[in-house]
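Below: one structure, written as structure tokens.
Heads up, one of the protein chains got dropped from this complex, but the rest are sitting where they should.
Take a look at chain A:
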Amino acid sequence: MDVNLTVNKNATIRASYIFFIMATVQLGVGILGGPAYVFQVVKQDAWLSIIIATVAIMLNLTIMFFILKQYKNADIFGIHIDIFGKWLGKLIGSIYIAYFMLSIISVLLTYLEVVNIFLYPTLSPFIIGLLIITLIVYSVSGGLRATVGTCVIFFFLTQGVLLFLYDPIQRIEWDHFFPCFKPPFQKLLKGAQKSTYTLLGFEFILLIYPFIDNKKHIKLPTYLGVLYSSIITLASAVIIIGYFSLKRVTVVEWPFLTAFKSVSLPFAERLDFIVVMLWMMVVLPTCVLLTWMISQGLHRVFAINLKMAVYGVSIILLLIVSFLKYDYIILKVTDYVAKIGFWLIFVYPFILLPIVLLKNKIRGNKK
């Protein structure tokens, strides 16, 4: 396996699309319940933790870019092989793939549970799973460009949902935010750690980097995309803190979704049903990108044919999704993803950076 990828010119994408990728891959089901987990730790200062997390992500991205820049055209799998050798590199690559698999499972399971609870209690998850996974296979098997195109289209299609938030925003009780700045800094950091599940997904940059046409301009759209999804997450945190009582935020499983229940328009009595359905368009790009990441990983690490990998992954996904139904298992999977994601995506690049630099130095000396 080569460290650097040779990408055909007509398979590359423009850097500006990274904005849409970031904005869609980060916002999935996490935002529905995520801010409440932050709230558990830091109470009304959850918004502060999210801001800290955003800054941390920006820093993280800078480091990721720095690592990627050391190579000509490599992705994270190639870098691992280069640094740790064939076997260890493949092992770490597999850990990444397993993590991506786990996160797509948690996304799908959570969304299917939401549909089951809000809309059709008796509908088998297999059926909704089949429909969503068919769509995923359809977009991913179209190649990277189709995958990214899906993100762009669904990004624009779903922004309208945010308009419905006008009603919960009106009901916000600003008293809930006081007293501010109460928890110590350590707790705020802990809260920031809790917001990782919501904001994870930016690691996509580690995989898509070789496919970018104009690498010089990659930074701005990436940062803007991250900023965008952070602002949405922040807004959702502010809304749920103000909208629900401080005691109830932690009791409601998907506060962001429940907040839509108070919206009522003259032509539609209940907006939450529509929002649940529209949310599929938010979840779909996330799943599409994750599936692309998994199959691309399998292709790179184990040299499996890309199409076969997509089919294989989707069949496994469908099986898992139709058998795991218990709420506590879904919560546990989500919890694992948050924990592994924190170490693998947030902390690991900081360890990887010195190793990459050291290796480069040694290599330079040898020459």
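In this section, contacts are C-beta pairs under 8 Å (C-beta built on N, C-alpha and C of every residue); 3 or more make two chains touch, one makes a residue touch a chain; residues count from 1.
Throughout what follows, contacts and distances are computed from a predicted model.
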| item | value |
| --- | --- |
| Undisplayed chain, where the name is taken from the UniProt record, one of "Ger(X)C family spore germination protein", "Simple sugar transport system permease protein", "Glycolate oxidase FAD binding subunit" or "Cysteine desulfuration protein SufE" | "Ger(X)C family spore germination protein" |
| Touch criterion as defined above, residue of A:11, A:55 or A:123 at the omitted chain | A:123 |
| Residue among A:154, A:244 or A:346 that touches the chain left out of view | A:244 |
| Which residue of A:160, A:179 or A:266 touches the chain not shown here | A:179 |
| Selected from A:40, A:264 or A:305 as touching the chain missing from the view | A:264 |
| Absent chain, residues of chain A that touch it | 43, 117-118, 120, 122-124, 127, 130-131, 134, 170-171, 173, 175-176, 178-179, 182, 243-248, 258, 261-262, 264, 269-270, 272 |
